[in-house]
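Every protein chain but one is kept in place in this view of the complex.
The block that comes next holds chain A.
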Amino acid sequence: MKYVDEFRDGALATGLARALAREVDPGRDYAFMEFCGGHTHAISRYGVADLLPPNVRMIHGPGCPVCVLPIGRVDMAIGLALARPEVILCSYGDCLRVPASDGLSLLKAKARGADVRMVYSAADALALAVREPAREVVFFAIGFETTTPPTALVLREAATRRLANFSVICNHVLTPPAITAILDSPAASRLGALHLDGFIGPAHVSTLIGSRPYEAFAARYRKPVVIAGFEPLDVMQAIRMLVRQVDTGRAEVENEFTRAVVRDGNPKAQAIVSEVLALRDEFEWRGLGVLARSALRIRPAFAPWDAEAKFGLDYRPVPDHRACECGAILRGVKKPTDCKLFGTVCTPETPMGSCMVSSEGACAAHYNYGRFRDVPVHVVGTSAPPNPDQETA
């Protein structure tokens, strides 16, 4: 595939891995967090960890939109879809399986009679509302800065067209407050357990917000940030740039993803977002808790298209399992395997906490792609003697 294969090339990766191995200081350890689920996915999917020197550790951050979505918000959508037969509830594919209260998810609510549909874009949801004038189409909007402008656009479009049967449950969250929350967390400062040398900054989010928002933060916390694309070679190159910053005592914002990210981002998209959406005073993040000024709500001028106002929806927080370590894992203080629930009661089929919900979450990524590393596996091909007494399923 053009413009993609170049960023997944095995020979280039080997070269980059060798260069990285030469450059790292063998006398120290490096711990970097990739904030974005997209990077977590790339690292797991392509086995990037195997190409890194042993003293470079990657910590999977909270940048997976379905992972940080609190159960109470999904409950809200399910409640609405089940209570009102006129409602068609639409959302993105990986939102539909998020487990909510009472053993439900949007998919399971569908099996109980709710009209739940998967859409590929906010525009699809709007088009559905136009096609089905007798129904109430509610778009359950989620995501970081990347998916926010399309939501703002359809809200504006609905208002312009006076479309009375369309509304949005807005769950959009912001990246910078989450990064700050990780560095400010009491667990991190109290225990000194958080050892983070730098961040790989988001790819798609940064195309919208630019690289500027990370500058104050890099300076204040003295942590380097390298914005990187979502391809595995992007990630490796970003790690190399982070290593160089750490070794030379720098804490700057650098941009590896120059083919898409500029310092000021996309001002047009930012303008549409601020016209339609405003900061919420606070918002609950699954795994990180309530964070001030970390999410967006629909402005009062667009209230007729705000499903929360239109249907009088109430948010009720739902705590995660007490033994769940997601909070510590999202902050990089613990590893998935440090959690008692991991792989026993908490699996991708039955997630107990945010990190197991989507394959981009730290726990699910490790479970799906990496758990073979936890057990000593005797991987041999032809050299192993065939065992006639092998167990069969």
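Following the convention adopted for this analysis, a residue touches a chain if its C-beta (ideal position, glycine included) is under 8 Å from a C-beta of that chain, and two chains touch if they have at least 3 such contacts; residues count from 1.
Going forward, contacts and distances are computed from a predicted model.
Chemist: Which of "Diguanylate cyclase", "Glutathione ABC transporter permease GsiC", "Hydrogenase expression/formation protein HypE" or "Formate dehydrogenase (Quinone-dependent) iron-sulfur subunit" is the UniProt protein name of the chain not shown?
Modeler: Not shown, but named in UniProt as "Hydrogenase expression/formation protein HypE".
Chemist: Just to verify: which one of A:Met118, A:Ala278 or A:Leu313 makes contact with the chain not shown?
Modeler: The missing chain is touched by A:Met118.
Chemist: Any idea which of A:Gly201, A:Pro232 or A:Gly287 touches the chain not displayed?
Modeler: A:Pro232
Chemist: Looking at A:Val24, A:Leu96, A:Ala269 or A:Ala362, which residue reaches the missing chain?
Modeler: The missing chain is touched by A:Leu96.
Chemist: If the hidden chain were put back, which residues of chain A would touch it?
Modeler: 1, 4, 8-10, 13-14, 17, 36-38, 41, 44-51, 65-66, 92-97, 107, 118-120, 124, 142-144, 146-147, 204, 230, 232-233, 347-349, 358-360, 367-372, 375, 377-387, 390-393
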